[in-house]
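Missing here is one protein chain; the remaining ones are kept as they sit in the complex.
And now, subunit A:
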Amino acid sequence: MSARVLIAEDEPNLVESLSFILSREGCEVSAVFDGESVLERLRTERPDVLVLDVMLPRRTGFEVLKLIKTDPGLSAIPVMVLTAKGQERDRRTAEDLGADAFVTKPFSNQDVVDRIKRLAGG
């Protein structure tokens, strides 16, 4: 699998671990550290999967998700929402906004890999 994965996450350590496990599976990984940068990046390139943290500086993950899913040009990109809050309310918000997968921190590496594979394959 050689899916292109964009990671939007402000925790450098998590970016590093996610990049590591996804690269190990053969993905092409790139990362941005805030909400605004996600949208900028999407204008120039189109990843197969977007891993999106909720608590991002400069635009939260939910705002970004909403913009992507309401933009006809972008809405097809599968989005996996990542959050540390883990509350049922957040999960529902993510689903309402059209998230394709929802993972809470701390996550299982295998779980993340499986989901991304599935999203990239579909």
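The rule is simple: contacts are C-beta pairs under 8 Å (C-beta built on N, C-alpha and C of every residue); 3 or more make two chains touch, one makes a residue touch a chain; residues count from 1.
What we mean here is this: contacts and distances are computed from a predicted model.
Remark: of the listed names "Ion-translocating oxidoreductase complex subunit D", "Putative ABC transport system ATP-binding protein", "histidine kinase" or "Urease accessory protein UreF", the one matching the undisplayed chain in UniProt is "histidine kinase".
Checked against the hidden chain, the listed residues A:16, A:40 or A:96 yield one contact partner: A:16.
Contact with the omitted chain, checked across A:26, A:57, A:73 or A:121, is made by A:57. Considering the whole complex, the residue from A:4, A:91 or A:105 that touches the absent chain is A:105.
For subunit A, the list of residues touching the undisplayed chain reads 10-14, 16-18, 20-21, 24, 34, 55, 57-58, 84-87, 104-110.
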